[in-house]
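I have a structure I would like to understand better, so I am pasting it below and will then ask my questions one at a time.
Every protein chain except one is present and positioned as in the full complex.
As written, the chains take the letters A and B, and residue 1 is the first residue of each chain.
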Amino acid sequence: MSRFLINRVLGMAVVLFLVCLFTFVVFFVLSPDPAVQICGKNCTPEAIDQIRANLGLDQPFWTQFWTFLSGLFAGRTYGTGANAIECAAPCLGYSFQTSQPVTDMIVQRLPVSATVAIGAAVLWLLAGVSAGLVSAVREGRFADRFVTGLTLTGMSIPNYVLALSLQFLLVVTLGWLPFPQAVPFADDPVRWFLNFLMPWIVLAIGAAAVYTRLTRANVIDTLQENYVRTARAKGLRPDLVWRRHALRPALTPIVTIFGMDFANLLGGALITETVFGLNGIGKLAADSITKNDQPVIMGVTLLAAFLVVVGNMVVDLTYTAIDPRVRVGSAK
Amino acid sequence: MTDTPEPLLRARDLVKEFAIPGGGPLSRARRFRAVDDVSLEVRTGETLALVGESGSGKSTTARLIARLIDITSGSIEFAGREVHALTGRALHAYRSEVQVVFQDPYSSLNPRHSVERIVTAPLVYQRRRVPGGARAFTKELMERVGLDPDHSARFPSQFSGGQAQRIGIARALAVSPKLIIADEAVSALDVSVQAQVINLLRRLQDEEGFSYLFIAHDLAVVRQIATRVAVMNGGRIVETGDRDQVFEEPRDDYTKKLLSAIPRIRPEWDAARRRNERARRDRERQEAVES
Partner (left out) sequence: MTTTAPETGADPTLLRVRDLTVGFTTAQGPVDVVENLDFDLERGGALGIVGESGSGKSMTSLAIMGLLPKGARRSGSIEFAGTELTGLPERGMRAVRGDRIGMIFQDPLSSLNPYYTVGTQIAEAYRSHRKGVTRRQARTVAIEAMERVHIRDAARRVDHYPHQFSGGMRQRVMIAMTLSMEPELIIADEPTTALDVTVQAQILDLLAEIRAETGAGLILITHDLAVVSEVTDHIVVLRDGDLVEAGPVERIFTDPQEEYTRMLLDAVPRIDDEIGLLRTTSAAEEGR
């Protein structure tokens, strides 16, 4: 078990290293000279050289990469002498636009994205699994066909269309919801909730449709399993047959996929956050892309990669915990 | 049966190891030895049966010989040539000299191809001419394996299990092989169908003089078809011998255990049944004469 864990962590480290290397190459080596950007319009070659030296851009590639990596783990210092700026441990550099530390920008926005992600996840999990169950139980009947129709619709509507039309309908036309506006939870919980409601729904609908189909297929497959027949042959009550022998095996794969999807969403919902003006990671990413703010783009990318890799590992560990075939090897 | 001093196929000290999946950068890959030092010979025109229980390595051995998987070590000689050294044209030639018939006919026949396409495929892949044209060639083959030649345009799913297995046999025959590897070829069939396919396999061998490497777990089936028997257990051959020797005077303990475990219909019941059958037939003849 511990061997398994060590193997996984090492594997994760390798993947993260490669992600770092890749993003570094894309953003710092292949993109236009950042020094020119920072320097602005009235710029002298001397100023550019100065900025280069400060950012370490005059160093060879591997030295730059090494400085960047060690900045992530131990922090780094920009410039020398009196001009030196200390960038603390998970150092992702400074925004070209606002000169804020990228790490701080991300940390500030993380709670918003987390709120969006958690709310949406709860919503789609509840809606998807229960609709899937209904569909499976009533296989081939009206309820099943109705749900299937809904999921097809849910899956085919693009997020931004849904976001815009929902906002138009609920806020502008019907006026059921106030115009989205950031309000701290402590100030006005109701307003806070209403504010997040639309993004939650928008993000949940597509995923809920996928989860419905998944749940339906898994449950129907599981009901065909021989061990379900065994459970019935034992004379178990139908609710026990369902709960123990159909649901647990059917829902296990969903737990694992959920982990991945959630990690993905935690890294920011670009379109939804932008449409609803939520100041989360997604919006940060969108803004930094339009302004070509390379350190921020890179920071957000690394965060997303990190979340996916960690999510993957959590999923693996969860699977190990809930599936005995993985947990305990066959003891012969 | 031609008695050549040199066997058609000779496998020496075959070893096949598989890496056990799992592990990671830290753990050394563990290996599992599925075939462990197996040596065997198949002579021209004979049937060597390779028998064993699940996990004995018999199917892996068959796959090694068919060159479906590569050997870890050892050597396989076919008609005097080293099989794992074959490449290109020579390998093509080997593929038509050695054919495999698998256990499940439906999964080993492409469901979207007609019998004609399935049966002529080995020739087409090897860019060989189909003698007499595809249609006539297929019909002739179907006739030989006891299928209705008019069904050459049908698809595998339109045939019963036994018939589908005959298509598999026809496909093997298409390239006039010298050795047919039958990997549990009759195991999935109902007993009456199984009997027919066994009879067919025997008849074809009598007609064409090729050899079989007959892989099976059912000793009673093996006894109907084998010239010689090799018993495998745990990746090794524990006993090889002529059929009657292995069945009547098994030397190895595992072979003895295997033979004694087989459920059997009491011989005295069979004898009584034959007596009753004879009496019944006599009676019927009597009645026919009288009327």
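Going forward, a residue touches a chain if its C-beta (ideal position, glycine included) is under 8 Å from a C-beta of that chain, and two chains touch if they have at least 3 such contacts.
Treat the numbers as computed from the prediction; the structure is a model and nothing was measured.
**Student:** Could you tell me which shown chains are touched by the chain that is not displayed?
**Tutor:** A, B
**Student:** Can you work out which residue in A:Asp49, A:Glu225 or A:Asp287 touches the chain that's missing from view?
**Tutor:** Only one listed residue reaches the unshown chain, and that is A:Glu225.
**Student:** Considering the whole complex, which of A:Asp144, A:Asp287 or A:Asp323 touches the chain not shown?
**Tutor:** A:Asp323
**Student:** Which parts of subunit B face the unshown chain closely enough to count as touching?
**Tutor:** For subunit B, the residues touching the absent chain are 53-54, 146-148, 161-163, 190-196, 198-200, 202, 217-221, 223-224, 247, 257-267, 269-270, 272-273, 276-277.
**Student:** Touching residues of subunit A against the unshown chain: what are they?
**Tutor:** Spelled out for subunit A, the touching residues are 225-227, 229-237, 240, 244-245, 248-249, 252, 322-325, 328, 330-332.
What we mean here is this: only the chains that are shown with their structure count from here on.
**Student:** Taking each chain's centre as the mean of its CA atoms, how far is subunit A from subunit B in angstrom?
**Tutor:** Distance between chain centres: 54 Å.
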